[in-house]
Each structure stands twice: as C-alpha cells, then as structure tokens.
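All protein chains of the complex are present and in place, except for one that has been dropped.
Naming follows writing order (A and B), and every chain is counted from residue 1.
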Amino acid sequence: MPLLSVRNLQTRFATDRGIVRAVNGVSFDLEEGEVLGLVGESGSGKSVTALSIMRLVPEPPGKVTADSLTLEGTDLLRLSEADAREIRGSRMAMIFQDPMRSLNPVLTIGRQLTEVLRRHQKLSGTAARRRAIELLETVGIPMAEKRLAAYPHQFSGGMRQRVMIAIALSCNPRLLIADEATTALDVTIQAQIIDLVKRLQRERGTSVIWISHDLGVVAGLCDRVNVMYAGNVVETAPIRELFHRPSHGYTLGLMGSTPRVDGSGTARLTPIEGMPPNLIDPIPLCPFLPRCRVSVPACQARPPERREFGVGHWASCLADLAK
Amino acid sequence: MAVVQPSSPATPYRITGSFVLAARQFPRHRAAMVGLVLLVLICLAAALAPWIAPYDPVQIKLSAKLKPPSFEHLLGTDHFGRDVFSRLIYGGRTSLSVGVLVVVFAFVLGVPLGLASGYFGGRIDNLLMRLVDAFLTFPPLLLAVALVGLLGPDIQNVMLALGLVQAPVLARIVRGSTLAVREDVYVTAARALGAGPARIVLSHILRNVMSPIVVQLTIVFSAAVVAEASLSFLGFGTQPPQPSWGRDMSEARRFLGDAPWMFMAPTGIIMLCVLSINFLGDGLRDALDPRAWRTRRQLSKGEG
Partner (left out) sequence: MSTLLEVEDLDVHYGRPGAPGSVKAVDGVSFTVERGRTLGLVGESGCGKSTTGYAILQLVRPSGGRVLFDGTDLCTLDKASLRRMRRKLQIIFQDAHASLNPRMPIGDLVGEALDIHGLYPGAKRAKRIRELLDMVGMAGHLIERYPHELSGGQAQRIAICRALAVEPELIVCDEPVSALDVSIQAQIVNLLQDLQQRLGLAYIFISHDLSVVRHVSDDIAVMYLGKIVERAGKHEIYDAPAHPYTKSLMSAVPVPDPDIEARRQRIILKGDLPDPAHPPSGCRFRTRCPIAIDECAKVEPLQHPLAPGHWAKCIRL
C-alpha cells in the first residue's frame, strides 16, 4: 500500500471573478521513502495541491474534493479540524518558501521548537529542550544550545530554513512536503539544504514531496516527477525517463527554456511563448495547446487522454515525441 | 525574431495621458458624483443668495422670534425673529469661502514645503521642520487668534490665519509620505533615466503622495468652517449680525431646548458639506490611483 494516495483531487476557490479551478483532477501515489518532485510554472497548482493534502486550504473560499485522499490508510478528507491538526503535527509536515513568515518573529527559536515538542510529543520542559538541541544539531546548526535563545531575525535565510526543517522533523513525520524550500536561498546554501534533506530521507525513510520550478534541483533529488500545468498533472515519470524521453509538449518546453551551466553557453533557448490559461474559464481541449510547439491536428479535436510511455511513465499528450 | 509578437496594427493608437485617464475615472465614482452635485448646489445657493433667500438675513423682527419651522419660515426663526433659512443661504457665502480658501491656502503653502523638506532633506529639512514644529506647539485656535489679533479682525485675515495654522500640519504629512516614496525604486529609476529634481518631485513623488493630501484637505475644510465659528464667537471674523454657519451654530446652543431648529439647521448643512467633501475626496483619491479603478480591463495574463 502506498503511503499517500491521491485520486482525482479537485480544489476550487470562489472569487468575485468566478470559480478558480486551481487543482483539477490530480491523481498520484507516493511510496514509502520515495522523493516525488512537483514541477510546473507559477500558478500551476503545486502549492494548492500540497495545501490540499495538508488540509490547509482555507474553506471557504476553497473547496477540496477527491475520490480518495489517504495517508497510511487514513482518509484525510474525513478528518475533523482537530484530528487534521493532530496528523499535521505527527504524520505529515510541511516547509515553506519563506521561513521568515512561518516563524514567529517575537519568540525565540528555542521557544518555538520546544512548544511544538511539548504539544505533540508531550515532552516535559527539560526533555523538550534536550530534544530541540538535538534537532538543531541534526539540521546542522552549530552551537545549537546557544542558538536556542536567538530570535528568527538573527538567523540568515539558510539557517531559518534549517529551523523550519527541524520543526517539521520534530514529530518524525512519515511525509514531508517542501514547497519551494530553497528557492529564496543562494545556490551554496541550497546545496546544503538539499544535502540535508537527502540525508534525512535516507536515514529515516521519510517520504518527500519536493515542490520546485527548478528542473535542476529536481533532477538531483527526486526519484519521480509530476509535471503540473494549469491544475493538472500532465506528465509523470521516473526521473531518468522524464529527462531522457519527455513525452508532453510542456515538459519539452520547460527543458528548452532552462539554461544549463554545463551547456555550450551559445545555444539559443527555446522559450514557451505566451501565458498560462486563466483557470476560471473551462478548458475543453489540452490546456497547453495555445502555447504548444509540437501539437498535432488531433489536439484540436479532442482532449488528450493519458497515454502510457513506459513503466510508471505516462503523459496526457497526443503528439508522439519519442521520435 | 521569435519573441517579437505581431507588429503594431494599421490603426495607430492614440496615447492618452495619465491625467485624462484619471479624469475619465472620476465620473464613475457614484458617491463622489453625489458629493459634487450637492456641493455645487450649496455653492450655487450661496452665490445666488439675494435672489433665493426669502427674507433679509439680518432683519430683526422680535414679534416672530423663536418660531418653529412652518411654511412661512421653512426652518423657523431665531431669537431675533430672523429667518433661519435665509441666514443659512447667506451664511454659506462666508463659511464656504472660508473653507475653500483655507484649503487652497494650506495646499499652496503646505504641499511645496513638505515636498521640498522631504525630498531634499538635510539643512532645508531641518530648518523647515523646526519652523513647523514651532507652529505646531501652539494650540491651533490660540495661534489663529493671535494671528488675527496681529493682522486685524476681518474675514480675509481669518482665512489667512486659519490657512497659516493648517499649512504646517499638511506640510508635515506631505514630508512624511515624501520620505517614504523617495526611497521607492521607481524614483531611483527616474534618476537613472536622467530626470532632474523638478520632474522627480512633480511627476513621481507628488502623484504618489496625493492620497494623504486629499484626505488631509477634507479635514482642513471641516476644521476651517468650525474654527471660523469659534473665531467669530470670540469677536474676530464675522461680526454680528452677519450670518455664518459656524457662528449661528454656536449662538444657537443657548436655545437648544427652546428652538432646536436653530441649532440643527447650521449643523446639518455643515455636516452635509463635510460629507460631500469627503465623498469628493474619496473619488479624487481613487481616480488618481489606478489600482482602485473599478472597470478592470480584461487581461491576457494568468492567475495570481
């Protein structure tokens, strides 16, 4: 049984301009110890997918529905708000792009860490403190004991992100969702954080959903990737498959747009022209069609169906890109 | 070139300036239009007072004193038997011109001061703000009284004094906003383009500090109308029996129990004016701020 199973997840938001279909029928499984990448352009629904799984979508204006959404057999959609909070503190955890906004600026790092430990792990004061120091050392913060008394603004961006990871790990979650966790950081710091996540995943067998728009980060970290566009997963594949045989026009477009540090540095980029569709109007055909460079006549006639391209590799694309 | 989209269509687009675009927005603000219409009506009434007012506003007729509203006297009469309605119409001449002129005076004096102080900073700022601080340490009414005492008690001097009292407040507000806006990236961008201080201040900073200015000016207007009353009461400004809203209002307080209409009429009209001015200010502020425009043009961009 997979750790997390998502079937036909739909998340909508009521706005004064109409219903925004932010996530529109996403299905996937996440195995024990697997690192799944979620890539796609801004607004493609990556964060909303994550928030829906975490039961953090504000309702209203949001509305989350799914055929099934289970974590280790627990139906997440049926949980009461209190039970959802309990699960968020114990079996799944999430870290965000902006650690400054997720940390309380007027409380010390130590206070914020021990509070979580006392609430969820029911640890006593001194035990929580000891565990907090241990956690900070795990995520590579030197002189952890002294740092407990520091405030978030005294930490650099990379260190704040480590604290967030420490808080997320405090409950030994089975599932860790990282939403653009390194996007705001410098590459050298990003490398440190990725190294840390890899190590934790290896040592603890945590499953990870890694959200990023950077194909490079995903290539180095993930086992499998879901490519999202306009609220749909348009392609999913094991990591090497995806890069060797991209099978959706959008995946191909993303790869053509990404400059490579190891490239010749002279080849021209092939950008994806235009803009993503607005998610209010219904999209009858392939949502990527207006921007697609490889569309075939059939694309104009019917919406694309899921096609299998290999083991665990499928894409909703009518063009044959293998050639 | 791959990235260049279809070139400009055959029909050339006119380029409409930002002020025209803003002016087009103003009539769409319903409350502001209501405010404008009301204000125009009140002003017209004041301007045409000799033709509209049913009675002479200063004629005393003790036999008809403290009469409640009737068909004869729409808003009743006061303790000298004068027609309250007529006094209201005539009083508008003083009160409105005090309000408007004080607003204009505060704007003309306060805004450039605040802009210069905030933008240039340093010595100029120090000097100007010390001056402003000195002004602000006095209670405003006392200061106005002192100024009128110095200049002589007539209505022009009252306006001048009230303007002088209000200008430093406005200058301080403008300076504060200017200090914040000055650091905005688009100001640096204008400098990078080679814009001189005049252009930067007038076309970038002033535009972006208009909202607090408009808000403050609506406050100045109301304050001026009321202050004129207090000054008149103290014997400066409008001399009895000349009508003025503020004056009549403070006089009517003595008769609140016997003749509430005497009090309610000037109070009501002052409130109506202030309300209209506020609506007008809102509309002006929104018209000057593209982000507040109602009719969003359909965009070809995605969500978020």
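The criterion applied here is as follows: a residue touches a chain if its C-beta (ideal position, glycine included) is under 8 Å from a C-beta of that chain, and two chains touch if they have at least 3 such contacts.
Since the structure is predicted, the reported quantities are computational estimates derived from the model, not experimental observations.
The chain that is not drawn here is touched, among residues A:Met159, A:Ile177, A:Leu279 or A:Ala319, by A:Met159.
In the complete complex, the residue from A:Leu79, A:Ala127 or A:Met255 that touches the missing chain is A:Met255. Taking the complete complex into account, A:Arg240 is the one of A:Arg17, A:Lys63, A:Arg78 or A:Arg240 that touches the chain left out. Chain B meets the missing chain through residues 1-9, 12-18, 21, 184-186, 188-196, 199, 203-204, 207-208, 288-291, 296-297, 299, 301-302. Across the interface with the omitted chain, chain A contributes residues 41-42, 142, 156-159, 186-192, 195, 213-220, 239-240, 243, 253-263, 265, 268-273, 275.
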